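One protein chain omitted, others in place.
Order of writing sets the labels: A, B, C and D. Residues in every chain begin at 1.
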Amino acid sequence: MSPEASTAQSLAQTAAEMLSQGQVALVIGYAPTEGKRLSPPVFVTTPEEAQRLGFDSRCFGNLSVYLWSPQVRQMGKTAVVVKGCDVRAVNVLLRENVIKREDIVLIGVRCGGVGDLPAHKCTVCDCRDPQGCDVVVGDAVDQPDGAAEGRYSAAEALEEKSLDERREFWQRQLDKCIRCYACRQVCPLCYCKRCIVEKSTPQWVETSAHPRGNLSWNVVRAFHLAGRCVGCGECERVCPMNIPLGAINQKMAKLMEDEYDFRSGMSPEEKAPFTTFSTDDTDEGIL
Amino acid sequence: MSRAMPNVPATTDDHALIPMDYTSSKMRIASIVDETSDVKTFRLTFCDEQEGEAFDYRAGQFGLYSVFGAGEATFCIASSPTRKGYMECSVKRAGKVTGELHQCNVGDIVGFRGPYGNWFPIDLMKGKNLVFVGGGIGLAPLRSLIWNCLDLRDQFGEIAIVYGARSVSDLVYKEELETWRQMEDVSTVLTVDPGGETPEWEGEVGFVPTVLEEANPSADNAIVITCGPPIMIKFVMMSLEKLGFGHEGIYTTLENRMKCGIGKCGRCNVGNLYVCKDGPVFSYSQLQELPQEF
Amino acid sequence: MINLTIDNQQIEAEEGKTLLAAATLAGIDIPTLCYHPAVPSAGACRICVVEITGGGQPGLVPACAYPVQEGLEIQTESERVVASRRMTLALMLARSPGATIIQEMAQEYGAEPVPMDKGDDDCIMCGLCVRVCQDVIGQSAVCFEGRGHERKITTPYDKQSEVCLGCGACAFICPTGAIDPADYCPHPLETIPNDFNCGLDTRTPIHIPFPQAVPNKPLIDRENCIHFITGGCEACKQICPADAIDFDMTDEYVTEKVGAIVVATGYELFNPDVYAEYGYGRYPDVVTSIEFERMVSASGPTTGELVRPSTGKPPKTVVFLQCIGSRREQGGLPYCSKICCMYTAKHAILYKHKVHDGQAFVFYMDVRSGGKNYEQFVRRVIKEQMATYLRGRVAKIFPSDGKLIVRGADTLSGTQVEIAAEMVVLAPAMVPAAGIRNLAQTLRIGYDEHGFLLEAHPKLRPVETNTAGVFLAGACHSPKDIPDSVAQASAAASKVLGLISHQTLTREPTIGIVDEETCNACFECEGACAYGAIGPKELKDRKGEVTAVVAYINEGLCQGCGACAVTCRSKSIEVQGYRDDQLFAAINATGR
Amino acid sequence: MPTNKLYEGVSDWLQSAVETLSAAGMTVIAPTQGEPGVVNLTRVTSAEAIAERYDNTLLPLKGQFFPITETLLEFERCEDGDVEIQTEPLPAPDEVIVLGCRPCDAAAMGTMDKVFQWDYDDVRYRARRDRATLVAFACTTPSPECFCTSVGGSPHGDEGSDVLVFGLGGDDSGGRVLLKVNTDKGRQFIDRLGDRVRPASEGVQPPSPPELARRFDTDAVKAWLDEGFDSDFWQQMALSCLGCGACSFLCPTCHCFDIVDEATWNRGQRRRNWDCCSFSLFTLHASGHNPRPEQFSRCRQRIMHKFKYFPERFGRIACVGCGRCIRACAAGRSLAEVLTEVDARQKG
Partner (left out) sequence: MIQTKHDQDDTAQWQPRIVAFLCNWCSYAGADLAGMSRLSYPASIKIIRLPCSGKVDPMFVLKSFERGADMVLVSGCHPGDCHYTSGNYHARRKLKAFRELMSFLGVDPRRFKFSWVSAAEGAKWSKLVEEITAEARELGPFRTFPEAAKTEASQ
């Protein structure tokens, strides 16, 4: 049996067991389908359907985004299939009281990286073995070397450019934004009941897809994810306009690591840098 | 000018197209009346006199009012088309535009485009007994029609008005309510929800449907026009059924969110209808055939 | 109760008391050398002898050791008594001719030294030291040694003793001042300078900080107390008749909930030793005004006698220098300390009162005498020639021939002057109390670059600060004299009363409010709030079931800073008075 | 004058077309390659810029007529309290040639026309529409997500285009082509090209369209939708939908919009922006009542609107099977799959 098939089998088995024993009412996992670019999410409620579960290198999605969906919550206790990197998002959700650990079951799957050429996040991944899960399936996988160096390569490449070059680059990129908010909707951490762009009194962020509104929107999104973003890369993946949102997220994540020695989602306890401060923070640049 | 006939879906072949560039006419606020803590009635006059003279509408129609800088919002026209020279709307403070509107003063300029939508079937109502059932700010569209009918009093049979609000302070058009109460040929029942009364309150205490049942208007040759919060409408319908009213003779207006007012922006779409074009006035039987998305 | 008669006076005394104690209680003085209430009587010196004239066996008895008896009749100054004392003193005088107290008493009783070997030891062998060390301190570091003529007081084996705590009780108790603890102890107690008197005299470890202290009670300075250093001593505890000494008492932080705070931490003086040219700290006769103030004070180190620190003799010429550090942009403080002109004038008068033939000079920049009757006061000093006022700065002070040469300029006459002074008094600038910045930061009130605290508004709210409930009084706010300090303090007090005399507190409505519909309950805001004002709140439906948990801001605790509002991503918190729509409008208006 | 006539274009017809039309003061819009793998319609002045191989443009054609954001009017509040309003001038009447949209996008304009030109005639839309000639390039290799044949279209569909161009050498853009004139506008376009095109020789026929299986039957779909409003199918099928606007924004027939004012202190613009029925705020009332409160009801609306309400109202399906929504979907959802399932349910 191929490693993929055996992982699929253990997933199906685990899910079927959980469902038949009434441990959970719903299992959210991936349903790899022939000919698709993405293994789409599947919502399994019966042991029979559990057969659809599987795992392959097209399982990009970070399924933790569904954990706080009102519909999913209504269905009862939920198990979710998570890659090691997805666990980080779960950790943030736990930290921010969005979900309670006792309401969910985490089925971790060891992941060797997703994408044809492994996605950037996978080449710098340092959490292929899911931590803190209730069950972990899949064969042991190798951790890529030198994960830390390349972690912020996209941001660093831009940092090296001049201010003007960066402006030119981002103007071109952000002008493309069509304000579909797919980046927001897919982000497991954009769970706000009312996103700031939807607050109309006052309307801080203009909703028109012109460069001004777009810049504000992307700045606000990035800022709201600063110190929280776990780098799952979903926003960049789903952006229909191919805006390299990951580079912005990396920039902020790098700042958090450099300044505050903080990487988001490494545990469900730690506090995000923006909810606290240190008296030793730098005064650099302050007049 | 409005073109759609009541309750008849307009189609492309109906008539010539009306060019539309979404511009607004300028109107000046002539007066402001504080109805309740969050409802104000604005009387507006066209800045361009000719435009004002040419302006015509029917009770039940709405327009898109704008505060420049805040945006547009939909309100029904609350004054009667029989009263010329001005137009009124009653606005509940709810958000951006309504909030800004509440900040406006007499003399300020606002925008208006309309009238849009269909209207109450006033032609069908002629010779009939009329029952108006209103709740809260829902009296605004009814007010237009009530004055319209009162100004043409001899064309209608008996007129009954049942109106209620959560509390005495939430009643709108207080002076007019008193005028209607004084009228010999109109039976007016006013009510407030239990707990909403004051020591001076002389009207009923109770929910609109209950009070309506007590008032017991005759279903014979009658047309009911009702408007109010969805939950009230639901129970009013049950009461009307009890009183023997058929669905055909009951009309109400919908408030689905809308942006263009002319059947394009897609927001008010319910089933194959556009509330802005095929409504906002609907008969109860019509509503029952629609997906319950209003 | 026992009734007896002393010097023909009917006296009641508790059973067991000595005659000495009973007499002292009745106000009858019986001289003694070897008696101290802290140690058991030994009757060693025999100065306290009295005569029993009735009610018992007549004869001379030591008052310090003889117990009271019913019906005793005592004479304390009878001829026999006086003769006995004269004899005793004569012997003592022969042994310890140098001891002042013996000389004085001998003179009083007309005692002449008996012709015998003249001793040179002040010790009169009363043994108080031995007893205090053994019975009070509990150490026995001193003892008698030798016999007869050889008998002396010393440490065991005549060596510095490890047993000795260095407490100095022996030296303290010794009536003749014959003991230097340093002889006995390798690490004797240091003398403790008396802060209140600017270190011009010393104090004991247990002391009342200063006259008029509130409460006027002694306190133990643990750092210097021999008990806290060695675990022994406890002399104070032994002698305290009220049994008020409790070594277990510790400093405690008292936490009080208060409705208002008045900050009145006052001032300190700028240390003038930074100006080498004045020699403060080097020349003992250069003193600061506050030192001078203590020197001339009746409660001061010299009980009001003005003397030169170097010689102990009254200074005949005193030069006062004003504006030391004040009004000095470079190397000093730019502001005027406001009080020095007036107190220097006062000092000139005080000086004249103490040293009638003395001569006073005042170097000043210009005399600032704004205040009721102040100008008249200064005029009087000048007119009545209590001091010679010289307008100008002093360039240098240097010692010469036991005097201090003060060289300065008299800018009015345009001449260089040189005064040979016996004392120089500097009037240093007023600076805020040390630690003021810490305090201000704790109270969250502002201060200026010098540390003077900031009022909320210089004209309209001069006693309030920016923190509600915190008020200012006195020199912590700006240099002030007593009338100004009192005026401001009274104002602060009435502000406080105005505040706390109401049932409810009116406060600014600037507080945060949570939009319960959109709150995500992430509680990120909780972490941002410095006041712990945010907590969870359960929203319930009509049936009382919890439908959601949201953030809740306690309006009593919230200060309205808005940190939470910024932390909240979904903009679910608004700060009243700084609502988003208001700020939005303000920002919009900048684009006008 | 007969339409539906075939012309042959010589190998540099495209280059010449761009030059000639530009020289005549027209705006030529054509698919160009921006970033790797991304083709969009932009203004060109030379044929070199035109993308050679592409499935379809990332953004749909509709944006050329109904821009993602557009100014409707400008206003300024004057010091004296008056407001000055200036309606945004209509787009300049100079002609626009869209050279190389796909047949599905051209067909989609039929849907857009219906909305913008019934009862009230959107002058801005009309002005842009009237001045534009659509020259569609027939598809040779549909992408896996395409399903035009299921909704009545074809990789070689005529509908909506003024001219339909078939590559004869296999290549999409350049090379020898066959041009099929569908409308008068199309004829004018051909006329402008002069000698670079000539009537096709006898017997030359357009190549047959590539195979693309029909996946579902819209009549069956409609029949099921007529009854299926309350089916629990919707809740299941919608679970994975994240409620973003990617599908609608890229859809060539989605036409919902929002009108907003954006102003600085005293002046600003009223704008029309694309909007999307998947957004939870789309229908939210000021009272807090939301007629479509859950994601599934919004998913249902999107499908119902395209395959039931719109046809009932305007006589045509509001979907042309371009597959963009499937490609864009963040959750890997497929409209075609959903409809296939609906079809299957109807057929039992």
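Keep in mind that, in the parts below, a residue touches a chain if its C-beta (ideal position, glycine included) is under 8 Å from a C-beta of that chain, and two chains touch if they have at least 3 such contacts.
On a predicted model such as this, the values are computed, not experimentally measured, just so you know.
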| item | value |
| --- | --- |
| Partners of the unshown chain among those that are drawn | A, C, D |
| Residue of C:F228, C:Y283, C:F377 or C:Y578 in touch with the missing chain, whole complex considered | C:Y578 |
| Touching the absent chain when the full complex is considered, from D:T69, D:N182, D:T283 or D:S297 | D:T69 |
| Chain C residues touching the omitted chain (full complex) | 440-441, 444-449, 454, 458, 466-467, 510, 528, 530-531, 559-563, 565-567, 575, 577-578, 583-584, 586-591 |
| Residues belonging to chain D that touch the chain removed from view | 40-42, 59, 63, 67-71, 74-76, 84, 86, 262, 264-265, 267, 269 |
| Contact set of chain A toward the excluded chain (per top definition) | 155, 158-159, 163-171, 174-178, 196, 204-206, 208-216, 218-220, 222-223, 226, 248, 251-252, 255, 259, 273-274, 277-279, 281-287 |
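In this section, only the chains that are shown with their structure count from here on.
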| item | value |
| --- | --- |
| Which of A-D and A-C has more C-beta pairs touching across its chains | A-D |
| CA centroid of chain A to CA centroid of chain C, Å | 67 |
| Distance from chain B to chain A - Cα centre to Cα centre, in angstrom | 48 |
| Centroid spacing, where centroids are CA-atom means, of chain C and chain D in whole angstrom | 91 |
| Residues of chain B touching at least two other chains | 95, 99 |
| Multi-partner residues of chain C (at least 2 other chains) | 517, 581 |
| Interface residues, chain D side, partner chain B - complex | 72-73, 75, 77, 81-83, 85, 87, 90, 114-124, 229, 255-261, 263, 266, 268, 270, 272, 275, 277, 282-287, 289, 291-292, 297, 301, 304-305, 308-310, 312-314 |
| Complex contacts: residues of chain C adjacent to chain A | 517-524, 527-528, 567, 569-572, 580-581, 584-585 |
| For the chain C and chain D complex, residues of the former touching the latter | 517, 588-592 |
